[in-house]
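Of the protein chains in this complex, all but one are displayed in their positions.
In this document, chain identifiers A and B correspond to the written order of the chains, with residue numbering beginning at 1 in each.
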């Protein structure tokens, strides 16, 4: 067989291999969040994480914006702390009053983190990005109303408003207890 | 005797427990056809591998053009090998290349000639062995004799100083044998190279060899011209040259006495 034909066939073979790689990388794996793009981290303390696993998705209204990076135990309080990586586009967008809950997709599905965002105020966003904040009356009034200044969540912050996973045994226990007291 | 191209000095070589050569010495004269003869299994092919540097002797020295082969560095050895070539018993043609490419191969590897010149050289070499018409065949399509002639053309492609033939006549019909004998003789004369033939085909080789070395029992038992050899006094040499079945080289492999072995009922 002549050299040219062999070269063409080898070229085809290599191209096919590269194509397979591209298909696997783009179509099969999630190259969206974890592969590319910058991220920032947030932490959240839970009472009970149920069966949440590392790499579970983090969703806002069903849209994936990040992943669970790791789960550890708080060294003093002995409660689970979930470490999350979130797309950097959403840094300084959520207020620190945002709540996180552990939810389940379907009945037997995987558990994931759902964020119910509270949008940070303009001044909080500015200060989070490190700009000098011009205090206006409206925000002062709000602060007066709630007593504390709300901040925007940035890299490394802790979310305090969390809802733990539903554990079937606890639910049943509660239900029986309620039945009993009626 | 003129200058020697290969000198074997006091070489001892053993494979495992078995000693093949013990303090053997001889020399191969330059520009002549030298034959190394001996019964099968005394390591004639091993001798060629020693000269080619594929094996190293346990002791002693082998000189090729005055330089010691066993003590050469790898690079120097590869350089020296460009001046010698070897015709293997099977021909050893590269089965994935045509006849033409087989002969062009050493030229393409070791020279910077362009394809046009290589074509000329290859055709000249093929003409010399009379197989110019077979240049597009694959080695599997050649007969044994033709394959050996192609291998011969490849062996002379780089115009070496020394060609070593390993059993060139083994398993050939009388016509191919005649062709090979004629080719070896004429190549030696025309190209002015030295030939070293390892063989046990006595009649063919005695007709062309100018110098004969007979090896047996781990060493050289006789050397000289063909006439000198035929008149040699040693019974071992005579047995070999005349092809007697029994003599100093016994017909039987060494074994226990025949009666004892038969009567022992297999319980040895």
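Everything that follows uses one rule, which is that a contact is a pair of C-beta atoms (placed from the backbone, for glycine too) under 8 Å apart; a residue touches a chain by one contact, two chains touch by 3 or more.
We adopt the following convention: contacts and distances are computed from a predicted model.
Asks: The chain that is not shown, which UniProt protein name from "4'-phosphopantetheinyl transferase superfamily protein", "Carbon-phosphorus lyase complex subunit PhnI", "ATP synthase epsilon chain" or "Intermembrane phospholipid transport system permease protein MlaE" does it carry?
Replies: "Intermembrane phospholipid transport system permease protein MlaE"
Asks: Using the touch definition up top, pick the residue from B:86, B:150 or B:183 that touches the left-out chain.
Replies: Touches the omitted chain: B:86.
Asks: Just checking the interface: what residues of chain A touch the absent partner chain?
Replies: The list for chain A reads 3, 6-7, 9-10, 12-14, 16-21, 23-25, 27-32, 34-35, 55, 57, 64, 106-109.
Asks: Touching residues of chain B against the unshown chain: what are they?
Replies: 49, 52, 54, 78-79, 81-82, 84-86, 88-90, 92-95, 105-106, 109-110
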